[in-house]
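Missing here is one protein chain; the remaining ones are kept as they sit in the complex.
Right after this comes chain A.
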Amino acid sequence: MTSMEKRLQKELQAMTKDPPAGVSVNTNSLSSSLSEWIVDIEGAPSTLYEGERFQLGFKFTSRYPFDSPQVMFIGPNIPVHPHVYSNGHICLSILTEDWSPALSVQSVCLSIVSMLSSCKEKKLPPDNAIYVRTCSKDPKKTRWWYHDNSV
């Protein structure tokens, strides 16, 4: 078993045994090497996204956890949020330059739930149209410009 698989196995165990509120791993989605996961998340109570369900797609390279996972919203329901593009790409610094190997699937999911929770107005990113037309399929290839710490 590679170190990436070992670590993901541990994370999976912890998340299925003691899942954080509103976050659950879709175990049917897991590939045998654990390199792809789907995680179901729920909008937190008394937030704009209360009652909504979303899916996050995770892809890991063999360099995980030194290399950040690719994380994006997938499926029919993409949250309308100033940092979430309509193709599911998420502008969140811990997914690229602020990634640390001490972060995990669980901490990424919680960060995303919390990013949704602090939203005050459901609206698309201002550059959504041009981004979605021109971006790479892999959000990690985007050179994000992080400037808004409020949401």
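As a working rule, a residue touches a chain if its C-beta (ideal position, glycine included) is under 8 Å from a C-beta of that chain, and two chains touch if they have at least 3 such contacts; residues count from 1.
Note that in this section contacts and distances are computed from a predicted model.
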item	value
Listed names "RING-type E3 ubiquitin transferase", "Trafficking protein particle complex subunit", "Brix domain-containing protein" or "ER membrane protein complex subunit 2", with the criterion being the UniProt name of the chain not displayed	"RING-type E3 ubiquitin transferase"
Which residue of A:T61, A:N77, A:S100 or A:S114 touches the chain not shown here	A:S100
Those residues of chain A which, in the complete complex, touch the missing chain	3, 6-7, 10-11, 17, 65-66, 82-83, 91, 100-103, 125-127, 130-131, 134-138, 141-148
